[in-house]
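Left out: one protein chain. Kept in place: all the others.
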Amino acid sequence: MAYVRNAWYVASWTQDLEAGKPLAMSILGEALVIYRTASGRVIALEDRCVHRLAPLSLGRCEGENLRCMYHGLLYNSDGKVVSIPGQKLIPPSAKVKSYPVVERHSWVWVWMGDSTKADPGLIPPAVGFDDPNWILGRGYLDYQAEARLINDNLLDFSHLTYVHANSFGAGEVFATQQPKITALERGVRVERWIENSHLGARSGFAEPVDSWQSYDFLIPGVLLMWSGGFRAGTAQACNYNRPNYDDAITAVTFTSQAVTPVGNKTARYFFSWGPHCRHGDAALRDMLMALANQAFAEDKAMIEAQQRVIDRTGHAQVMAIKHDLSVTLFNRLLEKWTDEQHELVA
Amino acid sequence: MAYVRNAWYVASWTQDLEAGKPLAMSILGEALVIYRTASGRVIALEDRCVHRLAPLSLGRCEGENLRCMYHGLLYNSDGKVVSIPGQKLIPPSAKVKSYPVVERHSWVWVWMGDSTKADPGLIPPAVGFDDPNWILGRGYLDYQAEARLINDNLLDFSHLTYVHANSFGAGEVFATQQPKITALERGVRVERWIENSHLGARSGFAEPVDSWQSYDFLIPGVLLMWSGGFRAGTAQACNYNRPNYDDAITAVTFTSQAVTPVGNKTARYFFSWGPHCRHGDAALRDMLMALANQAFAEDKAMIEAQQRVIDRTGHAQVMAIKHDLSVTLFNRLLEKWTDEQHELVA
Partner (left out) sequence: MAYVRNAWYVASWTQDLEAGKPLAMSILGEALVIYRTASGRVIALEDRCVHRLAPLSLGRCEGENLRCMYHGLLYNSDGKVVSIPGQKLIPPSAKVKSYPVVERHSWVWVWMGDSTKADPGLIPPAVGFDDPNWILGRGYLDYQAEARLINDNLLDFSHLTYVHANSFGAGEVFATQQPKITALERGVRVERWIENSHLGARSGFAEPVDSWQSYDFLIPGVLLMWSGGFRAGTAQACNYNRPNYDDAITAVTFTSQAVTPVGNKTARYFFSWGPHCRHGDAALRDMLMALANQAFAEDKAMIEAQQRVIDRTGHAQVMAIKHDLSVTLFNRLLEKWTDEQHELVA
C-alpha cells in the first residue's frame, strides 16, 4: 500500500478502549493488539504470540502486562515475554514488535513507521471530547474499500450535490463553484463561501445566510472542519476570506474525520460532529449526528461500489477533472512524504 | 470464456426495465448499465464512469441521458460525456462503450461482439408477452455456475427422469428413448414423441395421450419449445414426424428459456411458460409456472453442485454417453462460430 508510514494513524476512539479489554485493530495491513493497562497507559503490540501464533487480542490484561490465553506466555508493555509457564528460561528473542502510541483529542494514535521519528507534534490538531467548548457526537464505519478512495471523496466536496442530494441537500453550488484550495506542509486547506444559502435552516434559521466552510485535510488522512452561517453580505464584506467566528448567526460546528487503512481494500472511518457550546446544544448535536449517519452511509454505498468496479476492471485509468485539484495536491504530497522516507532509509 | 461474442444475449425481461431506473447487468464478464430513456428507448453502456470509475448503474436518468451520481458527469445515449460540473471543456476521449440493444419478444437483447455485425435478424424467434396467442408466465434464476453447464442440461432431457423425478414426473422414457436430433444453422433441434403417456393428466386429461415435444436450442443459449398431447396413435399415424398442432387434445404450451453468461462462473437463466390461448387459461399457466419453479430449482441444485465438483477437481475429463449427441453438436457449432469470428478478426 502506498501510504506514508511515518505518520500517526487513528486506531480507536479512546472511549472504545476499555481497561482490561484488549482491542484487535489492523493498520496498513499490520495486526495490532491495543490495550489499556491497570495504570491507564495505552499499549500497542504486534497481535501474534511468538509461541504458536495465537492472537494476543484474545489475551488477558494483567496489570501492565498482557497474557496470551492459549498457552499462557506473558508479555510486558514493551512486547517482551516475561513469563513462560512450565519453564524458567526465556529466550531473549521472545518478543513482539511494539508501536508508539499517544492518546490525544479522544483518539488513540499509533505511529506505523520508524519509531525513532515518532514525534507527537505531528498529530493533527483535532478537537476531542475533553474540550468543553464543543458538544460532539462520534462514530465509525468499516469500509470494504481502499482508504485512498475515502480520502479522494473527502478532498472533493463537489460530490455533495449528487451523493448527498437527499441528506445534506446542499444544491448545485458544490458542483458548480470551485472552493479556494491552499497547499499546507502536511495537507490541503479547502475553503468556501456559499452566499445566500439555506444551509442555516438546520439551526431553525429561515433567512438565507452566507455559509462558510473551511477544512484541512492532513496526512495520513484526517479532516478537520469548521463551518458556520453569517449574515448575508458577510462573504463579500470580508472579501471572501475567513470570517470572524464570533459574528456567526447560525451554529458554528466542528467535525473531525479520520480514515485509517486497515488492509489492502478495507478501511475504518472515524468521525465526530457537533456545535460550539455558544451556538448549540445536545439536541442539535444529535440532529447533526443523525444527518451524518445518513450521509456517510451514502458515501459508503458509492465508494464500495466504486471499489468493486476497480476490482473488476484492474488498474483502469481515471480522468481528472477541475474539481480534482485538491485530490491531486494531496496525492502529490503523499508521494513526496513517501519518497522522503525512502531517501532517509536508503 | 469460450462464448460466441457476435450474438444477441438476453439482458433482462423488458417488464423488469422500468423507465428511470438504471439496471446493472453483466454479460460475458462485462458490466453494463441498461436504462430506458424518457422517450422509451433502451440504452446499454459500459457501467463505469471515466472520471473515477464509479458505476453508472447508481446514476440518475435525465431525459435521454444518464448522470453519474458521484460527481455528476452526464452521459448521452451514445456513451459520450456531455457535461462535467464545474468546467466547460469536455475532453473528446470522455466516453464509455455503448452496446447495440434491441427490445423484442419481451426481452432486452444486447449484442456483445463487433457492433457493425449486429443484425437484429439473428435474434431467436421467441414468443413474447406481446403475442396474444399465448398466456405466459415468466421468471429468472441466478446461477453460481458457468452458463455452459446450463446449456448442457437443456440440450439433453434424459436428466428429466432423474433430476425431475419428483416434479415433472416424466418416468423412465426420457432416459431410455433417444429423441430425434437435427443440426440447424445456429442451433440444434430436438424432437420426441412419447406414446401412451400420462403427461396429459396435468390438463385434467385421464386417458393416455401421445405426447409431442419439439425444441430448438439456439446460439448463444436460447431454448424455444412447443409441446402438446394428441390422441393415442397420432405418433404412429404421422410417422413420428411433427404433428398438426390443431389436432392437439391436451394443452399446447410454449416455453422460452435463455441462458446468459454473467461472469466466468455465474449465469442468469430467464424463462417463460404457458398454454396457447385455445388450450388453456391463466390458471393452467400458474400451475405450469409453479411446476417450472420447482423443477428449475432442482436443476439449479444439481448444476451448482456439479460446478463445485469441477472447481475442486480442475479440468477433469468428462465421459460422453449416447444422450450427449445434442450437447456435442451444439458445442461444435459454438466452436465453429467462435473460430469464424477469429478468422474475421485476423
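A and B are the chain letters, set down in written order, and residue numbers restart from 1 in every chain.
Throughout what follows, a residue touches a chain if its C-beta (ideal position, glycine included) is under 8 Å from a C-beta of that chain, and two chains touch if they have at least 3 such contacts.
Given the structure is predicted, the values throughout are model-derived calculations rather than measurements.
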Worksheet item: Which residue from B:Ala19, B:Ala38 or B:Ile321 sits in contact with the chain not drawn here?
Response: B:Ile321
Worksheet, complete the sentence: The one residue from A:Met25, A:Ile84 or A:Ala292 touching the chain left out of view is A:Ile84
Worksheet, complete the sentence: The listed residue (A:His71, A:Lys180, A:Arg278 or A:Lys322) that touches the chain absent from the view is A:His71
Fill in: Residues in subunit B touching the chain absent from view
152, 156, 158-159, 161-163, 165, 175-178, 301-302, 305-306, 308-310, 312-313, 316, 318-323
Worksheet item: When the complex is taken as a whole, what residues of subunit A touch the one chain not shown?
Response: 31, 47-48, 50-55, 58, 60, 67-73, 84-87, 91, 93-94
